[in-house]
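Each remark here refers to the structure printed beneath this line.
Just one protein chain is left out here, and the rest sit where they should.
Labels for the chains are A and B, by order of writing; each one numbers its residues from 1.
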Amino acid sequence: MNSGDSTTDVREPLLKMTGLRIEGQAGERWNEIVRGVDVVLHRGEVLGLIGESGAGKSTIGLAAMGYARPGCRLSGGDIVFDGMELRGAPEDRKRDLRGVRIAYVAQSAAAAFNPAHRLIDQFAEAPVHHGVKSRAEAEADAKDLYRRLQLPYPEQIGYRYPHQVSGGQLQRAMTAMAMSCRPDLIVFDEPTTALDVTTQIEVLAAIKDVVRHLDAAAIYITHDLAVVAQMADRIMVLRYGDLVEEGTADQIINRPREKYTRELLAVRTYRKPDAGPPSEAPLLRIEGVSARYSRSARVLEDVDLEIGRRRTVAVVGESGSGKSTLARVITGLLPPEEGRIFFEGEALPPALPGRNREMLRRLQMIYQMPDTALNPRQRLRDIIGRPLAFYLGLTGRKREDRVRELLEMIELDPDDFIDRYPTELSGGQKQRVCIARALAAQPDLIICDEVTSALDQLVAEEILKLLQRLQDELHLSYMFITHDLATVRAISDEIVVMLQGRIVEQGARNDVLTPPHHEYTNLLLSSVPEMKIGWLDRTLAEREKRRARGEQVMESADR
Amino acid sequence: MQDALRLLGNSPWSARLGMLVVLFYVVVAIFAPVLTPYGESEIVAAEYEPWSSEFLLGTDNLGRDMLTRLIYGARNTIGIALITTVLAFLIGCVAGFLAATLGGWADQAIGRVVDVLMAIPQLIFALLILTIVGTAIPILVVVIAVLDSTRVFRLSRAVAMNIVVMDYVEVARLRGEGLWWIMRREVLPNALPPLVAEFGLRFCFVFLLLSALSFLGLGIQPPTADWGSMVRDNATLITFGDFTPILPAASIALLTVGVNFIVDWFLHQTAGLKDE
Partner (left out) sequence: MTQILTMVAQRLALGLLTLFVVSLIIFLGVELLPGDLTQAILGQAATEETVAAFRRELKLDLPPHERYVAWLGGILQGDLGHSLANKRAITELMGVRLWNTLFLAFISAAVAVPLALGLGILAALYRGTPYDRAVNIVTLSSISFPEFFVAYILILVLAVQLGWFPSISNIGEELGFWERVYRSILPALTLTLVVVAHMMRMTRAAIINLMASPYIEMANLKGLPRVRIIVRHALPNALAPIINVVVINLAYLVVGVVIVEVVFVYPGLGQLLIDAVRTRDIPVVQATGLFFAAAYILLNLTADVLSILTNPRLLHPR
């Protein structure tokens, strides 16, 4: 509705950024984080920006609003929005555009909503302030948009405070808020990254529907190529602040030209060969385990599980499924309320202090965030060397040699790395060090808690391959806790699906992944975005068809 | 961040000034006997002599040389404040780390005791206790150290809490490491920067509290030279427009300003490191 009064040619692009350069401050120096990128966006078009961390995609998205975060500056190029130059334009001029003609949807809606005001007040703020709508019109419009975005109780939900609604709902409310002035352009900055997959598909559907309905142009920023394939007409692949490749969604997904794009596309195709049924007695057996954190409701309910030697058991579930609690119970950090745990047929004492050093040695753990799992004040020599001294009594020369051996095993050059601190490593290298530290104890079982979720996709893939190689060489068993079904497909022998503290389905990988599934497994599997154009529309249509046939279709807990 | 960094680039003059001041005080304190023309409590002339070549800053209410007392004051006041702060840190850090690492009832118990101790204003508490048990220097040191350790406890516990939740501490626990090892090797090295800054601030606070007590006549007792009591003893001169009695107070102020400048710069420095 705002584009009507503009006098520019309709064929002119809505947004044209040429030779965009953005610098970020590091200490005294300014480093270029976006190096001369051209972005063109036409009315009603959805442009996907994709790349790994450090690609500069969010920075470019914000630059489209003439905005640079504190510590960044728009150092070069032109940003022309509907004939207006935004770089260097006075603040109040940009202010007249922001919220009205260009809107922003942030990654974490929970942080981006002001905790002190109701959702609908925050919705109405921009239209009322910019004089687009009256307060009453804005409220009525909010309810319409909430309904369109399939929020529950659209008439009432706006009168709640941000902390009173769930994450997926907040993300939809934020999309509604961005729509409040019917902008010509909306910047979506990883809007579904923080959500569970079954919630993500619903939010994606809602966003797609409303963008199409209002005929707005959008910039959709994400690190997930499968997601952007569903949302975008055109895709730009970015890396280290440079453009790698640009094309229609179909070109990028089906006929990529650049090697980097092909790597990103291939990222979820790795498969471990089938292992067949487990041969010997299980290494770890869990019988009827239930657990709770002090005074809260039970988070684990009657869990039975076996992990065989040289096997990888993937425990998959969404947030709140109890999968990480299960790891805490096994390690002894949270003694179970009921049930027992056997290691090689021998009952493990329930609490950590009751276990002897040998028991602790044989069971190691690797964490999600390698940043917090390594003490920043210790050198790799000490980090990896400590378990060697502690469990195996290695000292001096012997210890040093073994640390070097372990570094080689995880493909880091010992001469280069042994004296480094964790802050001098990349994310993937840190995770490798965590693996080496676990290996130093010569364990039988390693619990991997979301070990790849904090890493970029290509790096994550490397880590998975490394873990697989180590399993083959060292005959390790893994318990692989994850929410990511692609990881499950890649590395597991057996799969355990958890929902609200219970196991809903478990069995060999192919048995679980091929139908018929448990209802929840089905929901989970069908919600994982596939690297195919039109997957989202097909999946939603399929679900709709089943509903029409009168079948019960499970929905995410968020609805 | 940008502004903090720009500030960092510009602030070293204040930090450098602070270091110069502290260095000067340390030298004066150490070489006090060499630098002073007279003995610490030696009565050398009549009361309230004006400034002269013989008595550079005049004499005090008992006829002792003002400059000599000022120099010895550096030694006594700073020395006692330093010992007190170190003691407060020993008590506070050990208790804070223990509370954070052990958690549970130990944390609760220590926490409640500290809450009560902190609920009483320090100066009032110190006055109460000193009335009852007297003002001998060892008592003074212990009383103030114990009171001040509550503040150190709060900070060291808070800092340690942020460290204890890190996965690397859980790794050490799962490995079977003992409490002492975890506190010394995992917690302490990461808690050091904020604690160093806090040491500077606590020193200033202790130093000011001691001076206040002395000023009130309840701190360091005569004939030991001390800046707080020097101000009090000679305050009458001020009403005659003589600013000599303010000099010891200015000495206190200059030192705390110096330390604060250093701490301020240090905090910016470590905050900048964190941002990278």
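Here is the rule we use: contacts are C-beta pairs under 8 Å (C-beta built on N, C-alpha and C of every residue); 3 or more make two chains touch, one makes a residue touch a chain.
Because the structure is predicted, anything quoted here is derived from the model rather than measured.
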item	value
Selected from B:27, B:56 or B:133 as touching the chain missing from the view	B:133
Sole contact to the chain not displayed, among A:30, A:161 or A:240	A:161
Residue, one of A:126, A:194 or A:481, that touches the chain absent here	A:126
Residue among A:117, A:255, A:271 or A:475 touching the omitted chain	A:117
Per the touch definition above, residue among B:41, B:162 or B:260 touching the missing chain	B:260
Residue numbers in subunit B that touch the chain omitted from display	2-4, 6-7, 10, 14, 115-116, 119-125, 127-133, 204, 208, 211-212, 215-218, 228, 231, 235, 238-241, 243, 245-246, 249-250, 252-253, 256-257, 259-261, 264
Missing-partner contacts on subunit A, residue numbers	62, 65, 67, 69-70, 92, 94-100, 103-104, 106, 108, 111-117, 125-126, 129-130, 160-161, 163-164
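Throughout what follows, only the chains that are shown with their structure count from here on.
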item	value
Subunit B contact footprint on subunit A (complex, rising order)	25-28, 70-71, 331-333, 352, 355, 357, 360, 364-365, 367, 369, 372-378, 386-387, 390-391, 437, 441
Subunit A-touching residues of subunit B, taken from the complex the two chains share	1-2, 5, 9, 166-168, 170-171, 173-177, 185-186, 189-190, 272, 276
